[in-house]
Structures are given as structure tokens and as C-alpha cells.
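Every protein chain of the complex appears in place save one, which is left out.
This part shows subunit A:
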Amino acid sequence: MNPFSSGTRLRDMIRAIRACKTAAEERGVVRKECAAIRASISENDPDYRHRNLAKLMFIHMLGYPTHFGQMECLKLIASPGFPEKRIGYLGLMLLLDERQEVLMLVTNSIKQDLNHTNQYIVGLALCALGNICSAEMARDLAPEIERLLQFRDPNIRKKAALCSIRIIKKVPDLAENFVNPVAALLKEKHHGVLITGVQLCADLCKVSAEALEYFRKTCTDGLVKVLKDVANSPYAPEYDISGISDPFLHIRLLKVLRVLGQGDADASDSMNDILAQVATKTESNKNAGNAILYECVETIMNIEDNGGLRVLAINILGRFLSNRDNNIRYVALNMLMRAIAVDSKAVQRHRATILECVKDSDPSIRKRALDLVCLLVNETNVKPLTKELTEHLEVSDPEFKGDLTAKICSIVEKFSHEKIWYIDQMLKVLSEAGNYVKDEVWHALIVVITNASDLHGYAVRSLYRAVQKARDQETLFRVAVWCIGEYGEMLVNNFGRLDIEEPTTVTESDAVDVLETSIKIHSCDLTSQAMCLIALLKLSSRFPACSQRINNIIGQYKGSFVLELQQRATEFNSIIERHQNMRSSLAERMPVLDEATFSGRRAGSVPAAVSTSQGVSVNLPNGSAKLSTAHVADLLDLSLDDAPAPSSSGGEFLQDLLGVNLMPVSLQPGHIYCVLYESFRMLFLNYNSDPHIFSFSPYYWYLLTNANQAQKRGSDVLLDLLSIGTPPAQSSPSTPQVLSSNTDNRSPLDILDRLSTPSAPSAQVSSTGGNSSMLDLLNGLPSSPPTSEGNGPAHSSVTAFESSSLRLTFNISKQPGNPQMTLIDGSFTNKSQDVFTDFIFQAAVPKFLQLQLDPASGNSLPANGNGSITQKLRITNSQHGKKSLVMRIRISYKVNNKDVLEEGQVSNFPRDL
């Protein structure tokens, strides 16, 4: 025998591990034990197998990898004795789960054990099956379980019943086989069998309408009687919990009665008496009793209407609500939320108490209460309730403020008839907890303000006053900055003053002061600073007298270390100094933001355009590519109005660029940003000798702000865009997968070797197909071919991968001024007859390359080449000029729910990339 495999006893190992003083020491002990266990495993030594596995389970609990022990479980399960099997099954449940393929191997052993003569072994097998059964096992073993439901020993019957629950959840088709045996279980006397039978009955009703109908007809009365017996049973020490006989069984029975009574007047009628009895007679001074009452209330709420019972139920909840025990109050709030649909008046009566619960110190209670309050709000009580909540904002816990502000805002939004009230309330919230509100809240406020044309002046003046008092609230400040930029003149001339306003005198330089002092405050973040710069530019046009001063402020940011601020400052500076003639049109007031679109978008799904009245319209997510191009062209027209066009090809170039990028039909929101961003950047880089092109920037900023407001997660993207140092898509919502060359457990060298071999067997690399697909692509373009000689980006296209069902085309372009970087637009076309879903593209490159994958435009690929998925890749070649690009790719997708994996190597990139 190997000296290592003799090993220590389980107890000794645990002691040794517990004696470790440091994590490193513990790792050492575990490593030694694991080595010994492995050695023993490889010797196939049956004597220590179950001790080894027990040790492994302990090691597993500590969080160390133990996959090498999985096969040992199967061997133990296959061995004849109970102790071995017990550890084997325990290991099976701990170390494996239903997704592992090893499980297939164990089905047969389980089947044999289910038919074993020793009922304890049958019990072990049932237990394992109930906990990790997969759909396949369920199908294979269902007949065995059905049989065991009638086994003589109740311990086996109850286990089989719970196993059946797992089986019908996995394979609902099997439900009908279980209906009859369950009907028999419901007549049992043994509590364990009864409680599991009742549970199985409830689950059968959930998965099968026929089963529900059957049980409703044949078992309702029986179950009512069982509940009656349990409720009236004399003291039984075995099941007694604080004076109540088996509360768990009570609860299960009430639950199944609820299922049976729901939507059926007769069944509901037959259970009325016993429900009334339970609701009135159950002791409510202990948790067990309250648990029963709680379940009973829920059943009463859900079965067909019986006025008297419902009053009883609501009264119980009222009692719960005033209970001193937090748990009881919590469940009361929980249930009142459901009761609101049944009897909202009765719930309204408890409004004051509920409002108190919002102020509770326990976050669980607060959250429930707040949800409930929001359901209680109606036209008549909205004002006092909002007032209460806003006042509470002052004293509430910081971590609660986020939730609280969100709810207040949604209430205010939902019930505001007067915009002025809405604006006032929002100002209060922002002044109090501006740092906690979510982005969409302040975006919504801006949208509302732009739409209330008669309140522009009022809004900007109130914001001005508020921001003086509460400068530290970031979002309040942003809204204020935005409004001062847009409506700055109303601040000064008191345009549209309302009677309720206190008169203020603000001079032009006061308005500039606010921005100047704020932009310099340390706490002012990048977005706010950027917004300040825009606002300043706008004010320079509104207040010509302050123009020079503003120019000086902006000028200070020309040296900012943050590229975005620096660029903005430079651009705005040149607008103010050199392009007076176009400044006023650039700094025009923002078009009114479309409220309907905005709220629709916030609601989640409606993909509509943010259309505006003054021509700068942006078609965003899911809009067709053509439209976007047109809009960008619009933009060009606007900004080039009175400045000489930099070159006649500029617009076309942009269109080309977008055309190439936007070829695919559907684009994700993030993508549009990236594309627009890249396009503008490239233009900028291309024509940076020409100052006129700078004038794009304010517009693209607005384009993006616009888009940002319209899009829920926009701010992330926007921030990404602002931080130029990092590539835009890196932290965008769907994180792209960057597969580095050594993630697949091979050494990088190995990969390199394999990559340098000319072509992998599965990859079909052809460059002949490339030309035609390039032509295809170009046909879709509105204007001349994209290549512009000299400093323009060079495009080429290759078919990177082609199989019988799929084609991947790479459109390759270079970024001028950055020879190491290659931009690739990958476009996937489905050549087969079936739609591909769950489409995922992964790529790996050798070490001298750096790869960034942007999110794909979608994950399903229509059949027959009708449409495509696109995905942008960016490759930086650190050995540019010495080595050419090479890439391994892996594409996985589902066809008719079957997984398909295609792999290949792309080595036909043009040279010198």
C-alpha cells in the first residue's frame, strides 16, 4: 500500500485544518490531503474510498476544487454496503448537480437502488433523486417513483411524494401518471405522508389543469375534513408546536385549499366554514399561530368572494399591523399589498400606520411599507402623502434615500396634473437628496421643463435659488446648469414671472458666477463640468456683454488633463473667438424634447425616435441605418450653413463611414453611439487642419445628450464616450468578450504555434468570395466608394470564415494616424434555411496583438442571408510592420435548439495591418 494513501482519519484531518493559523497553512494541509486522496484514487483502493470522499466533501465545503472526486461518488454508489452508499449519495448531491454529464452514468445505479430490498437504501436513492434529478432521469425513473408511492413504509412514501414534485417540475407531461396515487396519499393518517402528499397535490394542480379539475371535484371535501381534524385534534406531543398541533400541516392544507378554491365558487363555498374557524380560533400570541393565520388570510383573499370572511381577514391584518413583533408587521404589509386589489378602502384605513412603517429602522419593513404606500396613492391623497415622504427624506438613512426618491418621483410623475407642482416637488427632492436620485429622474425633470414653455422662467429662477442653497446635490446642479444654459436670459429679465414667486434680481454676471464657481469646485464631476462648458457657451451668446469673461473661463480648460474638457474648451473657444456669425445658431435653445417618446422609452421597450421640431432629429436604437445617415447629413448641413464646407467629400465621407458601419439592419443603442462617436472622431482627426469642423462638436454632444436622456442606461454609455482614454464599448451594458489567447488552458506559445500553421482544418479561408461580398456591401451605399487616397482610411474586405451554413466577412479599415490599430467590421450571414439563435462570436489572438470586441448587433441571425449580425473588432498590432494579423475564431449558436460550434482560423488578412 502506498504510504501516502493510508492517510489520516476524517476527524484528524478536520482537526489539522482547524489548527491552521493562517490561510496559507490551511492551503498547505488541504493540498497534502488532496494529493493523498488522488494517490488513493489512482490506486483504486476500495477500503478508504468512503473516508476519502467524506474528506473531500469537507474540503469542498471550505471552497477548494474537488472535481477529481466525482467518479468516486459513482463507485461508492455502485458498491453494495449502506455506509458506502450513504457517503456516495451525499457526495453526489454535494459535488455534482443535474447539469453534469457524469450524472447520466448514475441513473442505472439509482434505478437498482430504488428496487433494493433494504428500504434504507431505497430511501437514500430517493433522496438523491429528489435533490438532483434532471429531466432525463425524471423520464427514466418516473415508473419506479410511481410504484414507491404505494410502498408499505411511510418513510419511503413521503420521500417518493417529494421526488414526484421534482419530476413533474422537470417534466410536466408526466403529471397525469401521478394523479391517482396522490388521491390515495391524501387519505393517509401519517402526517409526514400527508404533508408531502398535499404538497404534491398543489404542485400537480399548478402544472396540469386536468389534475386541478380532478382534485377539485374529488378531493376538496376530503381535504376540508382533514384540515378540520387537524385543527380540532387534541394535544399531540409529537406534532405540538407552542400549543398548536402541526402548524406546518395546517399551512400546507390551507395552501392547497387556496389552489382548489381559486376561481371556483362551489369549492370555495365548501371551505368557508373551516376557514372561518381557523381565522377565529387560532391562538395569535405565538409565531406558529400567526403563521397559520397569515396563510389563512391569504387563502381567504384568493378564493371566491365571501364578504364576511374578507372582513375577518382584513381585521386580522389590522391586528398584525399593530403588533409589536416586527416579523408580524412585515407579513401584514406584505399581505395588505395583495389585499389592496380586493378591498382598497379597508387598506386605506390603515394608511397612517403604514406611513409610520416607512419610517421604521428595519430596511425590510421600510421597503415593504414604501411599496404599499405607493399603491395607496390616489388623486385625493397624493399631496399630503408626497409631503410626508419628502419630509421623511431629510431624516432617512442614506441607503434608503435612493429607493425613497425613486418612489416619490414616480408618484409625483404619475399624479401630477399641474406641471408647476411637479417641478416644485422635484426641486424639493433634488435639493434634499439630489445625490441619490437615479439618472432617469433628473432627465425626466428636464424633459418636463422643456415642455412647460410658460414655466421656463419660473423653473430656471427656482433652480437658481435652490442651487445656491444646496450646491452639493449633484443632480440638482446638473438640472440647474442645463436650465441656466438654455433659459439664462429669463433669469435676468424675470420673464414670465408668476405671482407666487418672490422677486429676485439676478444680473448676467451672477448667472455666469454660478457656473464659474461650480465648475471649479473639486466635487464637480466630469459630466457636470462638461455640461457647465456647454452652458457657458450658450450664455456667451445670450449675454454678449459677458462673452469675453466666459471666453476666459472656458480658456482655462484648454489645458485640462481631461481630454474631453480640453477638446470642448478648445472648440468652444474658437467658436467664441472666430465664428461669431455661427455662434448664435450653434447656441440656439434646445428643441422641445418629446415627452411621450421619453416616457415610452423609460417604460422600457418602445423603440421610437426622439423627434424634435427644429430639424436636429436623431433616430436612435433600432432605427434603420438609412435614417441615421440622413440625420447626420442634416447635422452637417446645419453646421456648415455659413461656413465654407471643408471639402465636398466631407459629407459623403461621413455617409460612407456610417454607411459601411450601419449596413446591418438592427443596431443596439450602444452601437449607434460608438459608430457616431467613431465617425466624428475620425472626421476630427482627418480634418483637424480645418477649424470649421470643430463646429460639429457641440452638436454631437447634444446629439448624445439627447440620446442619453432618451435612453435608460445612456449615462453609462455617455460617460464611456466622454472618457476617451478608454475605448467606448468597454464598459457598455453588454460587456464584450475578450478572449485572451491563454484562456483555453493552453500555453500561449502553443497557441502561437498553432496559429502560425497555415490553416486549421475546420476553417475555410478564401479570398475569392471576399470581393463579391465587398461589392454587395458597397451596392448598398448611397455614394461613391469610400476609399480616399492618402490620409483617408483604407478599406478592404475578406471572407474570414465560410462554412456550409455561415459566412463571416471582415471589412477592414485603418485609423489614420494610428498605423497599429486596425478596425474590423465583422458581418455574419446565415446561409442555411434555419434561424440561428443565441449567436456568440469569440476570437483569440496571439500575444503581440490586442483585441477588443464590441457588443454584437444582435444574437439571432435570420435564415437565407436575410440580414446579418455585425460586430466591431479593434486590433492593435504591437509588432506592426513585422508580423501580420492572425486570429482564431469560435462561433457558437443554436439551430432548432441544438448547440452548434464552429471554429476556425483567419490568416488571410491583408499584409501590413
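In this text, a residue touches a chain if its C-beta (ideal position, glycine included) is under 8 Å from a C-beta of that chain, and two chains touch if they have at least 3 such contacts; residues count from 1.
Just so we're on the same page, contacts and distances are computed from a predicted model.
Visitor: UniProt names the one chain left off this complex as which of "Golgi associated RAB2 interactor 5A", "ZYRO0G03806p", "AAA+ ATPase domain-containing protein" or "AP complex subunit sigma"?
Guide: "AP complex subunit sigma"
Visitor: Of the listed residues A:Asn52, A:Gln199 or A:Ser813, which contacts the missing chain in the full complex?
Guide: Once the missing chain is taken into account, the touching residue is A:Gln199.
Visitor: Which residue among A:Thr107, A:Asn326 or A:Asn435 touches the omitted chain?
Guide: Counting the whole complex, the residue in contact with the absent chain is A:Asn326.
Visitor: Would you mind spotting which of A:Ile251, A:Val512, A:Ile550 or A:Ala569 touches the chain that isn't drawn?
Guide: A:Ile251
Visitor: Which residue, A:Asn155, A:Asn381, A:Ser410 or A:Ser547, contacts the hidden chain when the whole complex is considered?
Guide: Of all options in A:Asn155, A:Asn381, A:Ser410 or A:Ser547, contact with the hidden chain holds for A:Asn155.
Visitor: Provide the residue numbers of subunit A that touch the chain removed from this figure.
Guide: 11, 14, 18, 54, 57-58, 61, 63, 65, 82-83, 86-87, 90, 93-94, 97-99, 118, 120, 126-127, 130-132, 155, 158-159, 162-163, 165-166, 191-192, 195-196, 199, 238-239, 241, 246-249, 251-252, 255, 287-288, 290-291, 294-295, 298, 326-331, 334, 361-365, 367
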